[in-house]
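With one protein chain held back, the other chains of the complex are shown just where they sit.
In order of appearance the chains are A and B, and numbering begins at 1 in each one.
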Amino acid sequence: MKKQIEAKKYGMVIDLDKCTGCGACMAACMSENNVSFRKDESNKLDSITWMRVYKLTNGKEFPEADMCYLPRPCMHCEGEHGHAPCVSVCPATATDYNHETGIVSQIYTRCFGCRYCMAACPYHARYFNWWDPVWPEGMEESLSPNVSSRMRGVVEKCSFCFHRYQLAMNKAYNDGRRELEEQEYQTACTQACPAGAITFGDLNNPNHAVTKIAQPDSKHGGRPKNPNAFRLLERLKTNPKVYYLSSREWVRRAGDNYIENEGKKEIL
Amino acid sequence: MKVCRRSFLSLIIGGAAGTAFSPLPWKLIDDASIWTQNWPWTSVPEDGEVSHVNSVCTLCPGGCGITVRKVNNRAIKIEGMKGHPVNDGGICVLGVSGLQLLYGPTRVKTPLKRTGVRGEGKWKKISWDEAIAEVVKKLVSLRKEGKSHTVASISGSDRGTVAQLLGRFLTAYGSPNFIRTPSIQDSYELTAHLMQGGQDQVGFDAENSDFVLSFGSGLIEGWGSPVRMIKANSKWKERGKVVQIESRLSNTAAKADEWISINPGTEATLAFGIANVIIQESLYNTDFADNYSYGFEEFKQFVLSEFSPDDVAEITGVSSSTIESLAKNFAKASKPLAVCGRGKGETPGSLNEFIAVNALNALVGNINKKGGVWSVPDLDYIKWPEPEKDLVAENGMNKGRIDCAGSSKYPDTRYLLDRLPSAINSGEQYPIEALFVAGANPLYTMTDSKKVKEAFDKIPFVVSFSSYMDETAENADLILPNHVFLERYEDVPTPPGMQKPVISLSKPVVNPLFDTKHLGDVILLIAKSFGGKIADAFPWDNYEACLKETLGNDWDKLVDDGYLFHSNFRPAAWGNAFSNTPSKKFEFVNKGKAESVKIEGDEQSYPFILMPYDSMRLASGFIGDPPFAIKTVEDTVLKAKEIVVEINPRTARGFVEGGYAILSTPKGQAKVRVHYSDGVMPGIVAIPRGLGHTAYDDYLAGKGVNFNELIGLVEDPVSGLNAAWGIRAKLTRA
Partner (left out) sequence: MDSALIPEGVKRCSFGKFAIWLVIVGAVLLWGVFAMLLCWFKGLNQTNMNDAYGFALWIWADLAVIALGGGAFFTGLLRYVFGKDELKNILNYAVLIGFICYSSALLILAIDVGQPLRAWFIFWHANVHSMLTEVAFCLSCYFAVLTIEYIPLILENRQIDRVPFFHNLSHNMHGIMVIFAATGAFLSFFHQGSLGGTPAVLFGRPFAYREGVLIWPWTFFLFTWSAAACGPCFTILITWITEKISGKKLVKQEVIRLLAKIAGWMLATYVVAKIIDTWYWAAVTAPSKGFGIMDFYADNPVYGIWILILEVGICGVIPAIILITKTGRKYSFLLILAVFLAVLGVCLNRWVMVLQVMAVPVLTFETWFMYFPSWQELATTILPVAYGIILIMISYRYLPIFPQERQMEEEKHVSIFV
């Protein structure tokens, strides 16, 4: 009899104390996933960066100024029972919540580019191909066959390197296994980060680092029990799978919106 | 036959209805959507067998091990090599983008000979035989005229077989002018030489330190070996403290446990001030000071008399209470470490500053101790015999270096590339007739671009070995393109700052894509063309043979593992460590007054101070940002074609956030945009390095301004190295 495989919930913990803002995660993601680039990428409103490093400031004057970098992949929101804000609204089911892995998928060949999902995503994690990708002469050689190229007019976003999951599962099947070891499936950004700031794994597995660090509370929508951990826009109940760590109060507070003087503890 | 209107209409309507009920329209609609998924310009990368090749990245001196994933013969992803002693799997944004350099359009694909005017971009493809013949012809003629010393070579490195082959050739040929590009390595080597003796490399046991006192070093912005330092920073986050002393809230300052903002250029004064408190409070390592050092009493007098906390506070802007607590915390830490060298360390800096900071390390007794500064001897695997010099070579070598390094004026400095332009422009010494550039891009990276260009124009024969059409290659007469690092074998010795010796082996990941040639092979071919003693000095058939022979028994291990790490290395104990100084002890040298280095420009005409800042995302060395890297640059650094400078809102009178301005310095001017930042000290304008390329491709060229065009040299009075940390500037409305 086939053993019931427990559903995975792949997620991430990003330690903002360690993140140096170096940008390696951004470039590693681009290289891994055949992300296109244009001559002028300085308009960040039409620059495709599945992983994007934001710069937060504490708003204080010199010399009390402080800043913090925050890498933001797709949050792979679970919402309630898989109703991520973007998944519920796609009219062509080009994006879907996979209950076995917790990953929000994107089918480029089905998307017809209505951009409703982009309107829905509060994290601006979704990117539209306003142009056809053009590769400078010769650079097509470095494209990976594991990730489909996109055409203009469709939406793309971080997939938690789902192709690596597929390759790892293929390998496991060949070895006669159905379960993956923690290190067998890691995203490109996690792997590249020189500071070791990104941790990736199965939030349903109590032995995985992500679970031990974030301590998600399944009774309260997955919010972290670790007092230094927070999720972006926790109050919107998107139930994202990316947790952030910071020892600085102002950074944690910048993760969500508060009415003036509202304390975090009162709301959650 | 007359077709009546009714039957015509019936036909049309009936036909339309009938077609609608047939599969045809539906099939066409389906097909149309499939066409949209398969336009011919949407690439479908070929699949195939997956393999991995270990190698080393040499896009910066960091020396990170890399693992390159291939599909059939295509390299598709560069990843950090897990287990490599330098980076253990981590990688930086430039390294990860390396494939864009390998496969990109900036590649020089064959040897090129200039046809038009320099910089015009008109080239003729020539064969390797022709190219080498041209070089040899020029070199032979110079030799005949007794001008062998007028040949100079600029190289990014002086270690490893390739750089050593180049240097060896110059020696055998008869020129003393092998010049390494400048960096804080120059200052650290000189400081170590003066205070500790010998010519060892300076290493830092950073990972084991529990208190890092950094004088403006970009610890997570590319200082030392970048990925290694970022990893060390994560270690410090777990157990350790970092104090960053800097005028601007850099990434390092923001990540540090404490950021102390300081009046720019006064770092040496602060270091002596800290020394003052440490000595006053008797917190220094008395064993080291009493038994293993020389000149401590004089040093003590010097520091106590002129650098009281109050005196220092006035100069540096750091309060005396901060100085005192900082000194106490530093000295009381169990493994304190002080480092210096601003930003990535691309400018050598003030010798005084390095001496002051090293004195701090000596005071707390961390030299060659766990968590401290280590003397790391050069690996001695290159055991080639000294080349025999013929008469011409002897004469040439005795002419004295063009940059005056090692002369009576700068007796201990080894390389002074920054003095080359003035030496050529002034005409006081001999002219340079031929210049070879390898692993460097001096027309972009050297300070005071105008003077550099002027000097280059005076050199009649310039040869670049660059793999890419960079600024120097663009203005050269001949380009003999080297293989890209992913296409060649090469030994990569211990990167700067690494505390234990390591050799990494760069391996070809793909076969050379174009008609390029390994620089090592080119040197051998040129040397062999001369015959005689020159050819004798190069007994190898080709570079690979040379490398294999040189590495000897280590070759196989290097090919298998990718690196050879001397993990058991321990630095010399104090009793043996300083045997090369005159006193055979650590010397507290004093090289003059510790005034802040004066920067160019008068305050009246130029009310601001322009200071550069470094970023991991903007490569500012001999390699320029590939498209992936420049894409990560924020719009508060680069906006369309303009560079964005940071100013404090308090000094931003008259400028709109994101608006244009003209930035002028005594050296030049540029149109910029302005960004308000509370992280910048009022009165300072901060400008990023790494932009303003004119060569490479449309993804990089024409964006922003090259900081080196806006600043000039400030020569350190003792070392001769460039100590400029900024220049005065003004901002006017555009």
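As a working rule, a contact is a pair of C-beta atoms (placed from the backbone, for glycine too) under 8 Å apart; a residue touches a chain by one contact, two chains touch by 3 or more.
Every value quoted in this text rests on a predicted model; they were computed, and no experiment measured them.
Set against the missing chain, the residues A:6, A:64 or A:132 yield one that touches it, A:132.
On the side of chain A, touch with the chain left out of the figure occurs at residues 43, 45-46, 54-57, 70, 79, 83, 85, 87-94, 110-116, 118-124, 126-132, 151-155, 232-233, 235-238, 254-260, 262, 267. Annotation for chain B: contacts to the undisplayed chain at residues 29, 32-33, 35-36.
Here, only the chains that are shown with their structure count from here on.
Centre-to-centre separation of chain A and chain B, using mean CA positions: 33 Å.
Within the complex formed with chain B, the chain A residues making contact are 15, 17-18, 20-24, 26-28, 30-32, 34, 37, 39-44, 47, 49, 53, 55, 57, 59-63, 65-69, 109, 132-145, 149-151, 153, 188, 191-197.
Within the complex formed with chain A, the chain B residues making contact are 36-37, 39, 41-48, 71, 74-80, 87, 89-93, 95-97, 99-100, 102-105, 107, 220-221, 226-227, 230-231, 233-234, 237, 249, 251, 254-255, 259, 261, 616-617, 627-636, 638-641, 648, 650, 677-682, 697-699.
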